[in-house]
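One structure, pasted below without further comment.
One protein chain omitted, others in place.
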């Protein structure tokens, strides 16, 4: 094709370009500049007392669960534990907003969300105890395996939600990831697939300020992480991640939207990792006490406790009851984790394939012989 | 840590959360809703006649280059050619806005940008002729190898720009990618690194409507691709990619900004791939004529030609001169490509490592023996 | 194997490997509504090699889907779909463009069954057009099987004939394990008069086949190199060698018994493949065959492979690819005098 042959040649130079319009209106996709808050604001007048009591109970249990798990690392009962102290509101809200048929896709840090969804804590901690990788059947409670490779669980959530939608099933997938995880290519690809497919997924980004030692400022230059949503054509929401009422509301709304066929939402929960990355980490190497103290004053359990006490929804007795329940849970967990797991080395060869290859049969036989020789 | 021990316990329930502010103001990062245009608008009054004559000359040559390259595929002189007919304004502007010391990172489609930057067309087409991979020394004209794996060149551009900045050198990197390429994880990671590092990079996304057969609607649900920028904290700009004056202006501005230490910019050029994906593709399988015709009427060469003729900057004679120059370039290219490339099979073993491994020496000896036996 | 309706709509009798592959997906989709095809350009266009031609038209875009351009996203989404009970068939457009999906493949696809103690198998078929010989520019001709072979949990299959293209792809889609299905690009247009109306009863995954019987030595090969080996075996007759040719058909599982039986009989063996030699699948085959046939071997097992270099540009690929002469030269080195 040369210029001469072009159909428009000779026409006025004010020709109109091919029609253009943005595919969607960007304005409604953009997050508010301030994290959404309920506790301590007027919006708290609308709180559902029963729901908040439930949240309070879960938060207290969650806090206790964190303390217990960390204690178990000190006793050598857990190989490693990434704590969610300070992030319990996110974990709890994520679990509570889902229906039975929905799916949760936790990251390696989110054992608490899995426990709050109903998973047995010992099963939730199997990976971190080290007797097997995934300590539960993901289909039972619809909780995907805890994902160690960061952000890789996000496309899984999209694919699962998409498949359910194709099948006509009423299923929403909620996928959790950290601020650091948003830098991975898999985050990007998952967000894009979800938006293009209008899959019923909710992406919950817990911005806890750090990826191990790396602070958010070295991770992203975005106005907020929630602003990433607009680039995929989905709404981004910014929430105070320590405000369980706000978290529950915003997550519920996103789940409702997804369920109704309105497509995916991304939520940035602004929160803080109060403890070190894991028990193996030394947080004093990369952050000062002042920041930690400021965040401790904005503690998710405390925020709700104050709100509920001020409103007379919770009293000393109520607090005592929940703490006792939490202690019971902790005792059960301790007990469960004190029992040595039953190990069968021959499990190594199970489930590599549906049917064992010849080579694996041979290797299994070799190990069996070694074990038998050792027993003698 | 339990609730009781928290420092804020007992305080008023209207405590203030830790200070919050968005890292940057999102508003200036957002693209205008309409692609920026100069030609055929009042902004054209400010055009620099000399620059526009230069652009015109390059556009005419570019169009001719495309025609010639496609002809070469029919003659079997090129294995494959991805044409940029309709996209010449993007290709030319990308080349013209760079200083000598700057770097261009082309995708596999962007041989024309490389040629417009000064690369010998035969060298630019070596990859597509098939006698070697990269037909030129990238350091000579500071043109990175044409990148076949999509979006993988983007982090290279960021790294190079970052390195130059660390060294205190005045270097800007301009990286080109297609609409389809924005879906890849590497696009995301490169954008993020660039923004966090405030690297002097300009990302030019040519949205030509298709990734082979896949239309933009199946690729992204974003309002515009330029909206992706805000999620990284860099400005996104939307431009009419067929308007070389607009392209030149917006790209220059971004390059200037990068050079001045203002960080990266992402530009979406709205354009159209007039021909098939490559000569091997059959575009009738996935799109109708009407769309193509509408875009032909908005041809980049024609748009400029009309503007310049209307303003008396270009006349019949000027057009003739440029066309003749383009014919000459085409004749030289034809000639260059008609010469059979000199092949040395032993090149296979050169430059795999700085120093050949023993195994490679052995394999090279084997091939040499085979070739000698064949010669006998 | 197909339903009555499916038969009615069946495309013309496939003659090429490409057509047999299309037909295999089509029949699988007709039989099993959980089979979903996905990838770049697989829908409207039918794929750049047209292997998925007609599937979107027959089964709708939701069963044969043009995805966004992002291989990790494609495979990751397929994992999620498989978790929900679908059987995704993923097309990677070219060998080298499967690399972005490597983390999903290694850390999830290959391990999911094992890490969930069998609770969550992933019946995903990943079709990868592989190898050279088609004049492709760089990154379009890799033989990447070494990566897949070294990854426990993956089944690695590669057909060399039109019949096997159909049979092995059907078997791969039916498999409850993830399968890397390597399609030899340069055999896409190879022909046979095989007819799907009466599909030959091809052995399933994990069974090698002796494609030519012989007594002097065994050529062990697969995929794109099978026709070359058969040609070499014909040419070898002039030199007085009667070569046996074994087509592995799957690299994992590796059918040692068939190979070992042959090599014990012939006493000599050459492994032939296009992938680079160093650390390539041929190394495993040679090592294992030697281990099991040591006292039957008259000479060490040799390998004829692609050179240990990045895949060459189109005009030089003929020097790189294992050809008849190179195979015969290697057979000649099998210590016939000793």
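In this document, chain identifiers A, B and C correspond to the written order of the chains, with residue numbering beginning at 1 in each.
One rule holds in what follows: a residue touches a chain if its C-beta (ideal position, glycine included) is under 8 Å from a C-beta of that chain, and two chains touch if they have at least 3 such contacts.
Note that the structure is predicted; figures quoted are calculated from it, not measured.
Every shown chain touched by the omitted chain in the complete complex is listed here: A, B, C. One of A:31, A:185 or A:300 touches the chain omitted from the figure, and that residue is A:185. Shown as candidates are C:23, C:139, C:186 or C:273; the residue that touches the absent chain is C:139.
When the missing chain is restored to the complex, the residue among C:118, C:135, C:227 or C:310 that touches it is C:310.
Of the candidate positions C:103, C:177, C:244 or C:317, contact with the unshown chain belongs to C:103.
Considering A:57, A:141 or A:212, the position touching the chain not shown turns out to be A:212 (whole complex).
Residues of chain B in touch with the missing chain: 132-134, 137-139, 144-145, 149, 152, 154-164, 166-167, 171, 173, 185-186, 188-190, 192-193, 196, 347, 350-354, 357-359.
Seen from chain A, the chain kept out of the figure touches residues 79-80, 127-133, 148-150, 180-181, 183-186, 211-214, 218-220, 285-286, 341, 343, 345, 347-349, 352, 357, 359-360, 363, 366-367, 370-371.
On the side of chain C, touch with the chain left out of the figure occurs at residues 72, 96, 99-100, 102-103, 106-107, 110-111, 114-115, 138-139, 142, 146-147, 149-150, 152-153, 252, 254, 275-276, 278-284, 286-288, 290-291, 294, 297, 299-303, 308-310.
Following the convention adopted for this analysis, only the chains that are shown with their structure count from here on.
For the pair chain A and chain C, the distance between C-alpha centroids works out to 39 Å.
Counting partner chains per residue, chain C shows two or more touched chains at residues 67-68, 70, 72-73, 100. Residue numbers of chain B whose C-beta contacts span two or more other chains: 183-186, 218-220.
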